[in-house]
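Note that one protein chain of the assembly has been removed; the remaining protein chains are unaltered in position.
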Amino acid sequence: MAYFYQNPALRWLMRNPIWGFVLIVFIFFSLASDHFFDARNFQNILVQTSTIGLIALGMTLVMINGNIDLSVGATLALAAAFAVDVQSWAMFTTWGNWQILPAVCLALLVGIAMGAINGFIVWKTGVDAFIVTLGAMLGIRGLVFVYTGEQSFYAMNFAYSDFSALSVGPLPVLAVIFLLCVLAVHWLLSRTVHGRNTYAVGGNREAAVNAGIRVGPHMMINFMIIGFLAALSGVLLSTQMGAATPNLGRDYELWVITAVVLGGTKLTGGKGDIIGTLGGVLAIGILRNGMNLMQVPAFYVYVILGSILIAVLFLDKRFNASTDGGLRL
Amino acid sequence: MTKTMKLLLASCGTFALVGAAAADTVRIGITQNNVGIDSYQTTYEQAFIAAAEANPDVEVIVLDAGGDVARQISQMQDLIQQRVDAIIIWPTDGQALVPAVRNAHREGIPVVVTNSNIAEAGMEFIAAFSGPNNIQQGIYSAEMMCDALGGEGQIVQITGMPGYTTAIERQRGFDERLAELCPGVTQLDIQPGDWNRERAQRTMETLLTRFDQIDGVYSGDDNMGVGALNAALAAGRAEGMVFIGATNFAVGYDAMGRGEYWGSVYQSPVDDARAALQTALDVLAGEDVPKLNYFDTPKITQENMHEFDRPVF
Amino acid sequence: MLMTRLKAGGPAIAKQGILVAFIVFMIAFSLMSDRFLSADNIMSVFRQSAIIGVMAIGATIVVIGGNLDLSVGSMLSFATVLVVDLHDKIGPELAIPVMVLATLCLGAINGFLIGILRLNSLIVTLGMLSAIQGLVLIYSGGQNVDIVDQRGTWFAIFGRGAVFGIATPIIIFGTLALIFHIIMTTMPFGRRVHAVGGNPTASVFSGIPRSRVVFMTYLISALCVAIAAIILGSRVMGSQNNVGQGYELQVLAAVILGGTSLLGGSGSILRTVLGVLMLAFIQNGLILMGQPYYTQWLVTWVVIIVAVWLDVAAKRGRLFSPIA
Partner (left out) sequence: MNDPREPALRLQGIVKTFPGVRALDGVDFEVMPGEVHALLGENGAGKSTLMKVLAGMYQPDEGQIIIAGQPVRMTTPIEAKAQGVVLIHQELSLVPEMSAAENIYLGELPRRSLGRVDWKTLEERSNAILTRLKCKFRAEVTVAHLSIANQQMVEIARALTVDARVVVFDEPTASLTDAEKVVLFDIINDLKAQGVGIVYISHRMDEIFTLSDRITVLRDGAYRGTLTTAETNEDEVTRLMIGRSLDLSRNEAPRDFGKTMLEVQKLTCPGLFEDVSFSVRAGEVVGFYGLVGAGRTEIAETLFGLRVPDSGEIRIDGEPVAISSPRDAIAHGISLVPENRKEQGLVLQMTCRDNMTLPQVQNLTTGPFVSQSAELAIFDQYRDKLAIKTPSWRQSAGVLSGGNQQKIVIGKWLSMQPRVLIVDEPTRGIDVGSKSEIHQLLRDLAAQGYAVIVISSEMPEVLRVSDRIVAMYHGRIMREFTIDEVTEDSLVQAISGIKTTEAA
């Protein structure tokens, strides 16, 4: 046992149990499936993870703030619809492949705007973020349907969907974008004043207020960041499809929250990091990919994922025993 | 790690299905739209597996996208990754799967689209489509409606889950055909029932309140149609109201037998599944397969229903 | 400016934000559609809201106890599929108790994980949402289930019957709401749920068996789901595997609209009923006006935020949050 506590790698693993879990499922699928341990499959996993993963980065910030955002799935769909639709606007027809640029920019702006609306309402009304974004989850999905008229949009320009097939060295470009965002948000959270204030606001809001941190705008910025990342995720997803569907991103908020919680971020705020979140999204990505490769029936996948979520929560509680020193409340 | 044990157990069950691949068998991957959302898809899956098991030279990998486009794209990637010989896809969205199909095409894996077709832009990348003609089904329903009402009347339409191809195509076929065939029939409103009987029932209840005179109801499938029928029965207004659906379900068949339900479109998931597998095998055998392979989905009405077996779902 | 200072006099109205919004909507809808206030329509909306309403009663109790239950949607699918499937296999008189027991077992799992093991309720019920959905599909093999003899079964009474001209679902909903309202406001159990939700630590220090109380709230929630499933199964005489999908959000929206605080310790079942009816009337009114159905989501968005905002504003005595 003494060794266990001294070994830095193991101690790190104790603090980030999700990476232990990632390791275990990784080894399990490598042994159990012929197709799992393969460079191309790893590329697939990274691309598949990037959708949930990008949003999870933003969700980590929002949840460390002590808030939550349930509207990300709808925001993703709205941004994807804009990204695909705007390309075909008449004013851009002469732009050639450059017509993608204003479309993507507008889509990202829409994402930021949705985040700003949520953040502003949370800030000004003081209504719990759970309620505000639950409303937005319904409302923004309504906006998607109003905008698309229930139809799917598709990109005339194949250059758009070709983008997702590009690679940078051995890595698909989508994976590269995702990893860059991981680094950026990690840097933001651990190195910058805004990032450190994120912990302060979530860890002790009153202290943050008293210390002169402008909590409202601060939270609004984080909602805008998650809006941006959800929109980015939607844009990247739409490049994979060359299209946008109004039902895109349903239930994503649940998987994103699951991933972030698996990564050790606390719902109560003040605690969490990007390394854990990355572990959380990889855990889900690997499980899904591995179960696809092994053809676990879809019905069982639901049960397995649900059980794992609860099990990890349970183990986390065991490992990070509370500090009340045995008081039985 | 008891959960890992569970996972092991769960996966062992499916291992048997994969078995050891012999050299001369073909491996076909299928990714379905949303098994479990209704019986049609479940029966399809079972029929597909049964058909594959009956053929010793075929090994299948059966996946389900759960209605999520992104997950279906992942599954396409995973199937390509496993270098299956052919992929059968039931697209969650006709547009959005085009690039994924194109990828498979580029990797040299033939793709057969089943049940609901892929968008026009993707047609050049698929080996073949096999399935019902959903637009044609909408047309059939419009024709039956026209017949039943004698060209005059006010109807409402209850559509499937908004945004899904099957729902959109049936609605399009119905709307266009009805307008051209029976200008005397007016559509009072179109509301979605999400393929859900209870939701259709609730929607119909409100429509019954809103409109004093409803002569006919067209529903995107019989499941919703029966929901609408339930609502009308409860309101005591079913008498003389014409109910027309699509994808004849057992409940719809029975209601037809009782004379409450006018007609539907008979579509067998077993035929659908078998046709898809056969098309894929034909493609792999190098046969010259036409791009569009519609299997027959005839009209079924109270008059001719005895010619059909009661649907199993 | 009207509301920036909600001091004396103001709160009385603002506290009833939901009631005000409710009345405003009723007036607006009845001006725009002459059918809206017809007895038929009102009865029909009441009947339609019974399923969500019964579930929302249980959910309110869970939320007052300081937790959340997102698994009610899957649980409704489970219970409905089970009762409909067993109806033809073992008859309704056995199917109902078996289904109720099985659903209570799911509630007990929630209660055990959240009440006894003290795991976070949001995450646990999120996991259960997924796991139960899988269970339903495994049980049914993904097939729809139907009751063959829809006319002959007395099971029809729960969803389709009527007593003295009032539809049974309304009677069930009303009775349950009244019973649980009485339990929550006048019985020791209700007091304890409020205490545990309001301050779990102080409750333990007062000798209240906190674990058991939370456990019980989840059992009640499961019981309500089981009753909702009986109404649903009887009304539709069949079930799809995903019939309850998304209900958890509607239920939660109704509870929130009713002014129950997600922090626990306060809330009222009668106000939840108001929240349920409000959502149902919005849905109904917009369809009557011929609006596309998704406008109801936009309206719900605004209504939820405004109603809760007024509620919060009344409690703190000013409209805008003081945080900088």
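By written order: A, B and C. Residues from 1 in each chain.
The criterion applied here is as follows: contacts are C-beta pairs under 8 Å (C-beta built on N, C-alpha and C of every residue); 3 or more make two chains touch, one makes a residue touch a chain.
If you're wondering where the values come from, they're calculated on a predicted model, not measured in any experiment.
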item: Neighbouring shown chains of the undisplayed chain, as defined at the top; value: A, C
item: Per the touch definition above, residue among A:101, A:156, A:180 or A:211 touching the missing chain; value: A:211
item: Touching residues (missing chain, whole complex) on chain C; value: 7-8, 182, 186-188, 191-192, 194-195, 198-199, 201-209, 265-266, 317, 324
item: Touching residues on chain A - with respect to the absent chain; value: 191-194, 196-197, 199-200, 203-204, 206-213, 270-271, 325-329
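As a convention for this text, only the chains that are shown with their structure count from here on.
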item: Centre-of-Cα separation between chain C and chain A, whole angstrom; value: 29
item: Multi-partner residues of chain B (each touching 2 or more other chains); value: 35-36, 162
item: Two or more partner chains touched - positions in chain C; value: 137, 142, 294
item: Residue ranges of chain A touching chain B (in the complex, touch as defined); value: 24-25, 28, 32, 35, 38, 40-41, 44, 47-48, 51, 145, 148, 150-154, 161, 164-165, 237, 239-251, 288-289, 291-300, 303-304, 307-308, 311
item: Contact set on chain C toward chain B in their complex; value: 33, 35, 38, 40-41, 44, 47-48, 51, 137, 141-144, 146, 148, 160, 232, 235-243, 283-284, 287-288, 290, 293-294
item: Residue numbers on chain B that touch chain A, as the complex places them; value: 1-4, 6-8, 10-11, 13-15, 17-18, 35-36, 61-64, 66-71, 73-75, 77-78, 81-82, 92-100, 102-103, 119, 121, 161-164, 168
